[in-house]
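All protein chains but one are shown in place.
On to subunit A.
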Amino acid sequence: MAGIELLSDQGYRLDGRKATELRKVQARLGVFAQADGSAYLEQGNTKVLAVVYGPHEMRGSRSRTLHDRAVINCQYSMATFSTAERKRRPHGDRKSTEMSLHLKQTFEAAVMTQLFPRSQIDIYVKILQSDGGNYSVCVNAATLAVIDAGIPMRDYVCACTVGFVDETPLADLCYAEESGGVSSLALALLPRGGQIALVQMDARLHQDHLEALIEAATTACKGVSKVLDEVVRQHLQEASVLTGE
């Protein structure tokens, strides 16, 4: 197959990273005062805004109410200017519906929903700029937003996309790598217990390589969690200074 060389003989990737290195992660918590929780996260050039409302009473149809836990409602959207070509992106298209569903499943596994019966938690994420690993970045941003909202979780949920090139797993794919014919896998992890919240993969891969790939994804997720943890602690420190505690 024709294509660019994703991993050079010296072990460099297209953007100069090594196989296991993550993109640079930058994040801020509490970017909007109106919402209960919010976060902005950059992972390389993928930039995401996540906003959380809740837990609050059920809105809309009451029939969805669950009597033992909270309902999580996720909505994923991409800005028209998020890709190289401007494109109108109506709500509710197939791709974003699927993504919303994945996010919902991920957070149902992490948020302690049983503490808030008959209520609802809304998570909205918007991709401002897309450069690969959209799902994972959304998960990471949403985690921060949920934490900012003060909703109890079992653990951070950290996600990372990994790909498999030349028998080597590549961590945290960028767009050029994702579109370069790599079989990629997205994994969301609760890092402390090592539980997997979600694995998603729709490419072909020999089953013997799967273990190595998941191993690499786990390591990458743990790396992400370290960064997120630092961000949260930093934020907490700033907040406590401001409130004078």
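Here are a few things to note about the model shown:
The rule we apply is simple: a residue touches a chain if its C-beta (ideal position, glycine included) is under 8 Å from a C-beta of that chain, and two chains touch if they have at least 3 such contacts; residues count from 1.
Please note the rule applied: contacts and distances are computed from a predicted model.
UniProt records the chain missing from this view under the protein name "DIS3-like exonuclease 1", selected from "WD repeat-containing protein 46", "NADH dehydrogenase [ubiquinone] 1 beta subcomplex subunit 10", "DIS3-like exonuclease 1" or "SCNNG protein". Contact with the omitted chain, checked across A:V111, A:C174 or A:V231, is made by A:C174. Looking at A:E5, A:D93 or A:E238, the residue that reaches the missing chain in the full complex is A:E5. Across A:R23, A:H102 or A:H235, the single residue that touches the chain missing here is A:R23. Residues touching the missing chain, restricted to subunit A, are 2, 4-5, 8-10, 12, 14-17, 21, 23-24, 44-45, 84-85, 131, 166-167, 174, 176, 206, 208 (touch as defined at the top).
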